[in-house]
Each structure stands twice: as C-alpha cells, then as structure tokens.
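For this depiction, one protein chain was excluded, whereas all remaining protein chains were kept in their positions.
Letters A, B and C mark the chains in the order given here, with residues in each chain numbered from 1 onward.
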Amino acid sequence: MIIAFSVTPLGVGESVSEYVADAVRVVRDSGLPNSTDAMFTSIEGEWDEVMAVVKAAVDAVAAKAPRVSVVLKADIRAGVTDGLTAKVAAVEERLAEN
Amino acid sequence: MIIAFSVTPLGVGESVSEYVADAVRVVRDSGLPNSTDAMFTSIEGEWDEVMAVVKAAVDAVAAKAPRVSVVLKADIRAGVTDGLTAKVAAVEERLAEN
Amino acid sequence: MIIAFSVTPLGVGESVSEYVADAVRVVRDSGLPNSTDAMFTSIEGEWDEVMAVVKAAVDAVAAKAPRVSVVLKADIRAGVTDGLTAKVAAVEERLAEN
Partner (left out) sequence: MIIAFSVTPLGVGESVSEYVADAVRVVRDSGLPNSTDAMFTSIEGEWDEVMAVVKAAVDAVAAKAPRVSVVLKADIRAGVTDGLTAKVAAVEERLAEN
C-alpha cells in the first residue's frame, strides 16, 4: 500500500513549513520508504505500520496547533512492492513509447 | 475528529455501489455517528476507533477487488463533539445572518 | 459529473465557519444541485459550470484569507443525472437487500 498524505495546521498563521517539517521528521524516522513533494508526503508499507506513522505525524502537528486538517489518498494493491518507484517508472515507460 | 472517506474498487467494472454498500455496512455496524452522501461517508470519533472502522471498511472492499483507492479527509479539533451536526449548523447560522 | 469540495482558509484562526458560509453561499446562488455536510459541499453539473462555481467560491474565501487550501473529488460518468440522489439510493438499495 502507498499513501500520500498532507497535514495542515489551522489557527497558527499562513506559514506552515515548521509544522510540515515536524510531520515529515516523524515519517523519515519511521524507516519506511517515503518521499515528500510540495503537496504531499508518500509512504509505502502495510496498513497498520503506515497508519501508525500517519497518526504520529498528525499528533506531532496537533501538539502545536488547535486544529489540524489531514488529506490522505491510499492505493491498495496486493503483491506490489516498491510502488513508490515502480508506478512512476510504468508511466514514464508509457510516455517513452509514444 | 471527523473523517470523510471514500473507497473505490478498481478492476471490477464501472458500477461500484455494491462495494460501497459493503463499506457503509461496516461503518453503520460500528455504532459511531456517521452519514453517507453521494461522494463520501463521514464518521465521528477518536482517531483509533474511527481508523479501525475505516480499515475494516477498506478490507471489506479489498476482499472483492484486486485494487482499492481510498480518499480521506480528517478535521481534528480537540473538544469538539457532535461535529457532524454542529459544523453544518454553524454554516447555516452564518448564511441566515446575511 | 459530481464534485465534492472543501475550501479551508489559513492564517485566519481555527474557526472557519464564516469563510465556509461564504463559499456555500456562492454554491447555492449558482442554482446547480448541491448539498453540504460537515466536511464537503457537493455540486452536480457539467465540468465548466461546476468549476466556475468552485472558482467563485474559492475566490470568495481568498478575498478574506492570505492562503486557501482546496480539496476536491470528482466522479465523472457520462449519462448520469441526479447522481447526488441516485448514488445514495443505489447504496441504500444494496444495504436493504442484505
């Protein structure tokens, strides 16, 4: 399973990079495969281990903000490993064909 | 906390109401406050109890589909109860003012 | 097409009902079929008319907030009308069967 999630604090002003960094730190400390871009952090693993990391990341932000908004998308497909890389490679391969 | 989530099976055709019903059944059996509209099912409760229901609902769909896409949005705000009703009431009150 | 969207202002404090009401007012003034629950407002129509309403709703919030986060999910299926009602009815029918 791959999930992409974002954690947005409310009630702390318009700049959120400090809080996002707190969440990303938790993800990187987890040791699970992950990547972060401008809008989401993606993590790969089994549901329980990934959701435990998401909860810890959300808690890290909720500790410093009165309200937190979380957006999450999951792609669940049995038997897929290294989807963080393989999914992009499959698309690039298609693009290269035409 | 309130979460709104959707569970979409892939690889089973374009009609998904059967699978969505499987997920909604799990949510309704949970006893947690919930509502379902055309796009999402919302549940209110603490993180662990809500996410356990989401996982069970996803598992119910994943049992019948080779791939499942989950979209979830959470609104986490300490001290809020009955947010499913209160949030809408607050908006309606504002709308009635003007 | 049905879209469910949320508009969240950042930099204006933790209470957002005033801003959500501004967005919902735009949606209701549009005349398109719509519904609002605790997490999303859903609208039904063709892409251009619906996205014009979403843009106007976002602009209404962006006029009063330095930063705005929008989350949107669309279900696009040719030939479907009154999906806001029919999709829920299809799920309820399935639930009633078992």
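Note that in this section a contact is a pair of C-beta atoms (placed from the backbone, for glycine too) under 8 Å apart; a residue touches a chain by one contact, two chains touch by 3 or more.
The shown structure was predicted, so the numbers you read here are calculated from the model rather than taken from an experiment.
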- Of the listed residues A:G13, A:P66 or A:G83, which contacts the missing chain in the full complex? A:G83
- Considering the entire assembly, which residues of subunit A contact the chain that has been omitted? 2-4, 6, 14, 17-18, 20-21, 24-25, 28, 35-40, 42, 71, 73, 75, 77, 83-85, 87-88, 90-91, 93-95, 98
- Since one chain has been left out of the picture, which residues of subunit B touch it in the full complex? 8, 10-11, 13-14, 16, 65-67, 69, 71
- Item | Contacts of subunit C with the absent chain, listed as residue ranges | 47, 51, 55, 58, 62, 66-78
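Just so it is clear, only the chains that are shown with their structure count from here on.
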- Item | Centre-to-centre distance between subunit C and subunit B (centres being mean Cα positions), rounded to whole Å | 16
- Task: Report the inter-chain centroid distance for subunit A and subunit B in whole angstrom, where each centroid is the mean of the CA atoms.
- Result: 20
- Task: Enumerate the residues of subunit B that touch no fewer than two other chains.
- Result: 71, 73, 75, 77
